[in-house]
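Apart from one protein chain that is not included, each protein chain of the complex appears where it belongs.
Presenting chain A:
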Amino acid sequence: MLPLKDKDRPIAVALLGAGCCPRCILRFCCVSLQSAYRQPHEDILFELQRFIHEKVADESHGATEEVPADSPPCKKVRLEAEQGGEVHEGGEDISVVEGKSKICVVCLGVLQDFCDKDFAKKVAEAVTSEKYEFDSLVLSVSLPAQLSVREHSAWLLIKTEVRQKGLCLGKDDVIQVKEAFKWILQSLLSQQLGVPVVSKSPLEVSVGFTHPETDGDCHFLAAACSGCFKPAKNKLSVFTRMAVAKALERISEESFRRKFTCPPWLPATKCTVQEVQCLHAPVFVAGRYNKFSRTLPQTPWVIDGERRMESSVEELITSPLIASFQAEGFNFSSSGREDVDVRTLGNGRPFAVELLNPRRARFSPAEVRKIQEAINKSSDKIRVRDLQIVTRDAVGHMKEGEEEKTKSYSALIWTHKAIEEQDLEFINDIKDLGIAQKTPLRVLHRRPLAVRQRVIHTMATRFRDDHHFYLQLRTQAGTYIKEFVHGDFGRTKPSLGDLMKTETDILELDVESVDVDWPPAVTDPESGENPDLPASPQHGGTPDC
């Protein structure tokens, strides 16, 4: 039995006469019992007809005529409905007809031909062929925008009916096509795939419908409510669902009825289903890396479309990750970056990789550890530690307060003038030296010109020979070390050369530590110990700073 009440009868009669499918009638009768929609189409129709005829039989005190299933919607009903007249005074006129071949004037077939096991099977096959690892999914449905126009037209039709019966029903009480469709397809899809279809899941399966025949249906709205349709950069058409809905809210009933049929005109074709799209939420992997090479850029280095340097930190880290997660793409980010000729030693630099649309997303700590080992085996130019799966929010910690953090460096300095050990002593005594740096010439082509105040907290020197010494620096993040040493045409003030009153240059630079406490250290899943000892730099290769 359908949960219909007497007050629903005039609505059902009017809509059935207008060429509405049984499920759309349930929607407009505000039936919120999901199982009612899941019954086969024919059963709902049968029950609807019985519901209508029961009453009619009561009223007319006689038997109703049997109506042939294939006859078109009763002309008289439609005509009278358009005129807003009383339509069902006698039982003879309620020739409620719904043939299988008729396409619903409101849902354009969405609740007719795409609500069965066969369609659910098709969607399930599309999902399975993508080879995702998943234990739930969320179904999203996109419908042609012009469906709202038809919905509105049907609403105006029954509003007249309802008003005459003194019933109170708001447009918002009507069950949406999308909602009803999901109630039906979700349970079918769940049976096919053996996983729950829920409202929130990392795997989103999208089913989209188009209906070219009626694309022009919403064009009249542009003339009536031009303000609602503004071209947007990323939209193919101005007739988005949002814009159409807004225009329908604004347009007056008279003006709508003048420009569009009420009830909606009968289409010849049903909706076309687009390719099923699957998208898995990204997975974020974080860790810290060391870079031992002075000829390895952090990201692929391309000049004039030509590749310089055969690899990059980013590629060495992400290739094994992409293979393991079977991801479609990635975004690499890190807490700052080093130049191609700078090494990153110590505990390494925090990084995070966003893996896009991964087919596999769940890995145990032991499996993550294996991936880390694979990365470390693939090259001796880098080393990764503390590799772990993190949340999107946690990645924010990496960028938080990047400017306030300090960084430690070690540099090999050349001096033009010969030096002795005692010439370096005054440098060790300098504390919190403020410097003003104009945007270095080497990055000025892509960054704004500005003067930035930076602080060199401490410096420590170690004499090497009469023209060389080692300099340890602890500085505010964002300080350009190379420019502090050579002065950048006098554009960093004071420079080390200014302090020492001779020309100075930087021959080697290493990042010793990046003071960001993220991501947390990872313990070995087997031994429970952290085997990540501080990295020892591998010597060899000529410095080319």
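Just so we're on the same page, contacts are C-beta pairs under 8 Å (C-beta built on N, C-alpha and C of every residue); 3 or more make two chains touch, one makes a residue touch a chain; residues count from 1.
Everything that follows uses one rule, which is that contacts and distances are computed from a predicted model.
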Out of "ADP-ribosylation factor-like protein 2", "Protein Abitram", "Ubiquitin-fold modifier-conjugating enzyme 1" or "DNA-directed RNA polymerase III subunit RPC6", flag the one the UniProt entry gives for the chain missing from this complex. "Protein Abitram"
Contacting the left-out chain: of A:F46, A:W265, A:F426 or A:F489, that is A:F489
Based on the whole complex, identify which of A:K233, A:K377 or A:R446 touches the chain you can't see. A:R446
Applying the definition given at the start, please give the residues of chain A touching the unseen chain. 303, 414, 416-418, 438, 441-449, 466-467, 486-487, 489-490, 505, 507
